[in-house]
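Shown here: the complex without one of its protein chains, the others still in place.
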Amino acid sequence: MLRAFWAELKRDLLLSFRRRGDLLNPLLFFVMVVTLFPLGVSPAADFLAKLAPGVLWVSALLAALLSLDSLFKSDYEDGTLEQSLLSSESNYMMAMARALAHWLTTGLPLALLAPLLALMLFLPSEAVPVLVLTLLLGTPTLSFVGAIASALTVGLNKGGVLISLLVIPLYIPVLIFGASAVQNATLGLPVSAHLAILGAMLIMSVVLAPFAIAASLRMSVSS
Amino acid sequence: MLRAFWAELKRDLLLSFRRRGDLLNPLLFFVMVVTLFPLGVSPAADFLAKLAPGVLWVSALLAALLSLDSLFKSDYEDGTLEQSLLSSESNYMMAMARALAHWLTTGLPLALLAPLLALMLFLPSEAVPVLVLTLLLGTPTLSFVGAIASALTVGLNKGGVLISLLVIPLYIPVLIFGASAVQNATLGLPVSAHLAILGAMLIMSVVLAPFAIAASLRMSVSS
Amino acid sequence: MANKSILPLWFYKLASPKYCYQYTTKLLPWFAGAAIALLCVGIAWALLFAPQDYQQGNSFRIIYMHVPSAILAQSIYLTMAICGAIGIIWKMKIADMVAYACAPIGASMAFLALITGAIWGKPTWGSWWVWDARLTSMLILLFLYFGIMALYSAMDNKTLAAKATAILSLVGLVNIPVIKYSVDWWNTLHQSATFSLTKKPAMPIEMWLPLLVMVIGFYCWFATALMLRLRNEILIREKRAQWVKKLVTQV
Amino acid sequence: MTALLLEIKDLFCERDDRTLFENLSFKLFSGSVLQVKGKNGSGKTSLLRILCGLYQGYEGQVKFFGHDLADDRECLHQSLTFIGHKVSVKQALTARENLSWYANIQPQLDANLIHSALVAVGLDDYADVLCQNMSAGQKRRVNLARLFMLPDANFEHSLWVLDEPFTAIDVEGVAKLEQRILYYVENGGSVVLTTHQTLRIKTVELLNLDN
Partner (left out) sequence: MTALLLEIKDLFCERDDRTLFENLSFKLFSGSVLQVKGKNGSGKTSLLRILCGLYQGYEGQVKFFGHDLADDRECLHQSLTFIGHKVSVKQALTARENLSWYANIQPQLDANLIHSALVAVGLDDYADVLCQNMSAGQKRRVNLARLFMLPDANFEHSLWVLDEPFTAIDVEGVAKLEQRILYYVENGGSVVLTTHQTLRIKTVELLNLDN
């Protein structure tokens, strides 16, 4: 069981290493969305500081969302997806590996880069650890839940927009708790309840989502 | 010359009509990004009113950007793109038709829907006509400029993130003038200079971008 | 199937489109009649006889549309998700069709709840819309409905589409408790529950009774609309079955 | 000796309101080749995908070693190698990397045979070339190399489902592949295949989908 898990994980990481750009892209996207706000809205420091938690979280979410489209697409098109599903190894583990690889190449680098961007948006420094923590807890949920939507739509050759439609309602709870935890931290309020909820969502999605992903993939392939 | 233009335009519109959802999707995406902000940042009306111009413009920009990825991708993969380029009709017109079809199915509906969302974000009603006008002037530029990036990257089978990287720097001027025109309108300041600049960018991009698009497509196909 | 029957026989019977079609032919007039009667009585009672609210005056009367549609929007989602699960587990075509028939009705209810809420919000809270937890989660519900409908219409193979939307609606189920308990978990502008099995109603009984009538009337209306859509869907999907051909030639 | 591998009963399949086949029944015993014949669009690919559990739009029964496919696909997938219309090769990986991934997810294949498989399909010079830099036929060969990675010990109980395996392959390659199929079948393996070219293997059962 673990053998297929490692094989899939290794393959996905190798693929994104081959296109080295891909590893950098979510980061750069993140940076740019963050820079769009001061430009579009207002560059005043105190105003930005108030915006910062929300903007950082929203753009992390969008970065995750943007990369979802290609998660299973190329595997579907070149036929390796159906070969994965024909494996006698468990499809649950395969799905888990794919979602994990997605997080390792998008969510994780985002979370690690966040402090720098927080600085650019004048987020009070006492809120920075909470920001990183919420991103570390929240972005895997985004990857796992997003992978479900990606799996559902992979056979439909639509752009990423249908995925967004399916996925944003499910992302909103994560966004609310993540952003308001950071907001609370800037005001010196307690955040442990928020973190606990984020953690609970994380566990739920890591355990349950692979079932839904595997089932959706089997369905998408069967046409 | 016009024959190929109409044939390509008709084909693209027919394709997006076939997947009826596709016509609706950018709109729904737009709606959802707009709703993310109040959730992530703050639901207070006066705060939102100040944010509104920027948020509306940023999300229109993201909606346009998200759909760029699939603009030439499927044509490249199924080989119809090389057939288009083998046409003895002018490639300039073909490129123009593609970019126009993109605008008709994303930018235009966005601009028409914007007043509703402006309401939800408490944008002062006197700024709404300016918002629509700037979107009508600005979104075609986004489509035409975006199509260049899409054409450049189509052979590379990367996700949409590389496109974002190329395109956001080019989108920033549009964003700045668009958003600040709306901002000015909320404050009762004149906006004609901004509109003139947006118009100039529009004309420039409609006239020049198709050359760049056609050349990039020829390059992408040749590998 | 009969040999591994852990479920009652009618459950399997209902799974046959033909049986289901005939069964709903009998039920339909009853539900339609009940819906019309209850809604007429409810509306007349609500608009003409129920007392004015001492704070809000007559504007509160929109509650008689708002609350039933809000409740229904959630119940329909639940129905849809449960049918989706049944469809996946027991591969029952009828369950898939019910789930499909539910989605647009539910979306329209969610939309109605939002609109009536917004109209009501203007006089009471002073704005059409606030970003309150309950309102927001209701909006998410509407989006979920849209997503489900978009996914369904995007897929050509309807068996697969049913399976896909079932998975999605099951995942979206997490939103229902959030809507329900948002008013308790966060202190918000919005009212907390009026209907409860354990507690006495918080509003005067003469306001509350017509609301109850309206709610039941809405449920009957939902059942009617569901059956109509379901029967339509059965005919389309089974168009090559012998009994459908006979039925069509009779007309 | 020859066990009943695959049993199809009363298979019915329609797509887009066109009936592809109905009342289709046949049995496949281990050690034999079944060639599915038919015109373009007669349903060969659909049938092959049903046999692999990749398509569920059918009625009737498909049994592999007595296990109904609708309930238990595990058993089939332990023995199956499927080659379809798609390349099934990751473009951004090298030939060797693709094959070692296959060896990991399909435990019936043996990772130690990768090199000899590459030699067999004539790609030993291209082992470390990215597949995106290969010609159509070379990509196809990488996919076919899986057939050379099955150790002889696993031939029995094993099923190959090959959908037009000779597409894009040159004459010499076709001959080599036919040889391999023959060797495999003679040692207890079973094959279901389609092709529009004339097979030089003699002992083939035919199933014609045109009627």
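Labels for the chains are A, B, C and D, by order of writing; each one numbers its residues from 1.
Operating definition for what follows: contacts are C-beta pairs under 8 Å (C-beta built on N, C-alpha and C of every residue); 3 or more make two chains touch, one makes a residue touch a chain.
A quick note: this is a predicted structure, and the numbers were derived from the prediction, not measured.
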Chain not shown: contacting residue from D:70, D:129, D:182 or D:199: D:129
Contact with the hidden chain (one of D:70, D:168 or D:182): D:168
Missing-partner contacts on chain B, residue numbers: 3-4, 6-8, 11, 14-15, 18-19, 74, 77-80, 82-89, 94, 221-223
Touching residues (missing chain, whole complex) on chain D: 15-16, 38-41, 44-45, 85, 122, 126, 129, 133-138, 140-141, 164, 167-174, 196-197
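Going forward, only the chains that are shown with their structure count from here on.
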Cα-centroid distance, chain C relative to chain D, in whole angstrom: 48
Geometric centre distance via CA averages, chain B-chain A, whole Å: 25
Whole-Å separation of chain centres (CA-atom averages), chain B against chain D: 46
Multi-partner residues of chain B (at least 2 other chains): 19, 21, 25, 28, 32, 35, 39, 157
Per-residue overlap in chain C, given as positions that touch at least 2 other chains: 136, 143, 146, 150, 154, 157
